[in-house]
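Written below as structure tokens is the structure these notes are about.
Shown here: the complex without one of its protein chains, the others still in place.
Chain lettering (A, B and C) follows the sequence in which the chains are written, and residue indices restart at 1 in each chain.
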Amino acid sequence: MTESNKPNLSVRLGEINLKNPIVMCSGTFANGLEYSNFYDISELGAITTKSYSLKCKDGNKPPRIWETACGVLNSIGLQNDGIESFINDHLPKIKDMNADIILSLFGESCEEFRELALAVKKIKTNILAVELNLSCPNVEKGGMIFCSMPEVVEKITISVKEILNIPVIVKLSPNTGDTIMIESAKRAKNGGAEAISLINTLVGTAVDIENIKPRLGNVLGGLSGPAIKPIALAKVYTLSNENILPMIGMGGICTWNDAVEFLLMGANAIGIGTANFVEYCVGLKIIKGVSDYLESKDIDDVNKIIGKLSNKQIIK
Amino acid sequence: MTESNKPNLSVRLGEINLKNPIVMCSGTFANGLEYSNFYDISELGAITTKSYSLKCKDGNKPPRIWETACGVLNSIGLQNDGIESFINDHLPKIKDMNADIILSLFGESCEEFRELALAVKKIKTNILAVELNLSCPNVEKGGMIFCSMPEVVEKITISVKEILNIPVIVKLSPNTGDTIMIESAKRAKNGGAEAISLINTLVGTAVDIENIKPRLGNVLGGLSGPAIKPIALAKVYTLSNENILPMIGMGGICTWNDAVEFLLMGANAIGIGTANFVEYCVGLKIIKGVSDYLESKDIDDVNKIIGKLSNKQIIK
Amino acid sequence: MKLLKEEILNNEKYGENLYKMEIFSPYICRNAGAGQFISVKCSREKIFDPMLRRPFSIYDIEKEFNVFSILYLVKGRGTYLLSLLKKGDTVDFIGPLGNPIAFNMNSNDYLLIGGGIGIAPLYLITKVLTSEKKNVLFIAGFKNSNFAGIEKDLLKTKAYYKIFTEDGSYGNSGLATDFIKENINKYNKYQFYCCGPVDMLKALQEIFLGKKISATAIVEQRMACGIGACMGCAIGIKNEDGEIIYKRVCKDGPSFNIMEVIFD
Partner (left out) sequence: MKLLKEEILNNEKYGENLYKMEIFSPYICRNAGAGQFISVKCSREKIFDPMLRRPFSIYDIEKEFNVFSILYLVKGRGTYLLSLLKKGDTVDFIGPLGNPIAFNMNSNDYLLIGGGIGIAPLYLITKVLTSEKKNVLFIAGFKNSNFAGIEKDLLKTKAYYKIFTEDGSYGNSGLATDFIKENINKYNKYQFYCCGPVDMLKALQEIFLGKKISATAIVEQRMACGIGACMGCAIGIKNEDGEIIYKRVCKDGPSFNIMEVIFD
């Protein structure tokens, strides 16, 4: 144990250093402002911003939310103000809150990702990493389509890395089969990515049988929440066994117990998404829970449990 | 409305005629014996048997069940007595109960499916269809691997069709991407299949963090139950839009409302799995619920709602 | 806006599937305004179904007792679980959410139109306006007599009111919107506040179209976070240039100029 007798929580994902492995997922934490009403968000390992595109995006036709058994379907469609607005209006506010930032980017083409990277290059303040959202199921162009084409994953990663010397995380989808997921992760590595975020939402839908119409304006949406946790955990385990890149594991994490499951199965850090909508302080609670768990097991460093149940080569 | 003023519930999936679209899923209803304690199972559209293999199978190491949020992970591993035992011991009993039977088959190779078909050929009594389980995530050989290889789906279907002149249903997995799912369905059709069953379980896992070990003896299992309903419904909708083959839609159906959602999204019949473990009479309840729903909407034939929300060419 | 766990003082049946829940909460009573809402966790601890919180308008605030209330209809599993709660149980909610209504106090005459459970936010508006000695006419439209219970609350205020039921089983027979349509010229100087089902709000848009009427609609949309973070509760709003932009009901609303809202 460290001096303070608290276990070490800091983790490294390649070049990315996190003070603890608790990260907020893209799209579920906005830019943190709303949540700073509830706690000091600088205590989090990192917050991932909403995915920003080159131009502002209107998003999909409402309704955009439908709740299913222990899950949430959303079809937001990446509504955002555009990268310039992020840099000029939002970023200074996040910096005021001292939060560590992962900036999520979304483009409809390789070219657009390149332009996004050029915009990001202008940022003077420190950003932990950029996350390339190649897995959104709620947009027609780009998104999920990219990560079903491993060669495109590599191309996009390269074009961003050529411009930025910030670490790059590639966010993958659970909607492709495992073979493609593994291949995409390899290509992301070839392209120079530092880490993988896994998983984005699963494609799902629901119907209003009374009015005989889909529950979502967009018909299909992305499923998140506790319902998908077993699936997400299996994806993390499967990719962890391949030993390609460090991972931020996410999907249905609501409690510190869930977080520990992901760490044991090979996630180097964990992401909290939908749970933020219900328990506004869940991030803090999970940091404390993981720390207490380690203490109760007499483990002085969170890195000692990462990948313990997978065939991962543990990074010391 | 018919004379009795009750809506018509009978449906056709190619050559397969069902008196109503409510089918029990393979592996969740055994051979019906246990459930005949609760109601007359001959009222069901059909019961699908446990998947039978050529030789008896021991199944996977326990524990085999873990409950997740609104879902169930299982890793049974197709424990069964073998096809001969089915034909000699179980089939006569099912026939005594007057149930309409879909016989589920599982083989580890094309050759094994052929041998299974030869065994089935000897059956004298009437069987509605055989269902080829090409999508079990709980076995090392065969299973899910098959339906990630569309050409193998075709080969297996052909080899069974060459021997049997019973209609063939091919059961597909949600664990491959949609492209492969669609391709597999096309190949199943080429091979002579009459219908598709969709979906088998999703690969998932869970961890006992207290004892730092997986919850399932087999580590990975298959996720079923309400948690997966939105995913299953999206798969059915997606495949329905392709207009390849009629479908039995399944995954998380627990109530008649769920069943109607699947019918509207393009399932020609629906399968009930995990719900049988909790509400032993759920099959009957859903038949009645669907019928009452149609009546309340003044619809005289269930076929009129099938595929209403998909781009399906409705089969009259 | 605060996350609170407070005691239920009463969970009274007002009609079939209709309940009024009274909650002790000095914080809400001090900080909430008319038109705001709370978002309630309906499932038990450790249980994630249903997971999302459920939004309910603040129906009434009784500052002197530190008690506020919500009026709710049992629709699905969330409200069903709420209806099982008893006096003395604790309820986990966040509030106040959304914007309080910015009343135009220059006006003297107000017309409130509520349809079904849409009357919920209008009651507190009535109380605020009547306490400011404004002339308030409250028009409520229901399917049947199930909402009769709210009359006892309306009687406590100085508002004029008229209740319509479609089946004529209570109050006046007919549609509230028909009454408005017929009498719109009488009331075109009034400030309107409207809340109810989409069909009613659309009908009102049509009635108001082309007239110089100042009308606010309090709208609903399915929500995830309730605090402006997820973009889930988007509703189409026509801006000055006629462009449609998506605003958040939870953070930008729930009240909007009725003529600017796109109901699909």
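Note that in this section contacts are C-beta pairs under 8 Å (C-beta built on N, C-alpha and C of every residue); 3 or more make two chains touch, one makes a residue touch a chain.
In this text, all values refer to a predicted model and were calculated from it rather than measured experimentally.
Have a look at B:35, B:237, B:256 or B:293 and name the one touching the chain we're not showing.
That would be B:35, which touches the missing chain.
Please pick, from B:23, B:72, B:117 or B:286, the residue that touches the omitted chain in the full complex.
Here the residue in touch with the unshown chain is B:72.
Thinking of the whole complex, not just what is shown, which of C:13, C:44, C:87 or C:189 touches the missing chain?
Here the residue in touch with the unshown chain is C:44.
Against the chain that's been left off, what residues of chain A make contact? List them.
Counting over the whole complex, chain A touches the hidden chain at residues 69-70.
I need the residue numbers on chain C that touch the omitted chain, in ascending order.
43-44, 46-50, 76-77, 80-81, 84
Please identify, in ascending order, the residues of chain B that touch the omitted chain?
Residues of chain B in touch with the missing chain: 27-30, 34-35, 37-38, 50, 58-59, 61-67, 69-72, 74, 76, 79, 217, 225-226, 254, 274, 276-278, 280-281.
Everything that follows uses one rule, which is that only the chains that are shown with their structure count from here on.
Which integer distance in Å separates the CA centroid of chain A from that of chain B?
Computed from C-alpha means, the inter-chain centre distance equals 34 Å.
Touching at least two other chains at once: which residues of chain A meet that condition?
69-71, 225-226
Taking each residue of chain C in turn, which ones touch at least two of the other chains?
Where chain C meets two or more other chains at a single residue, that happens at 48-49.
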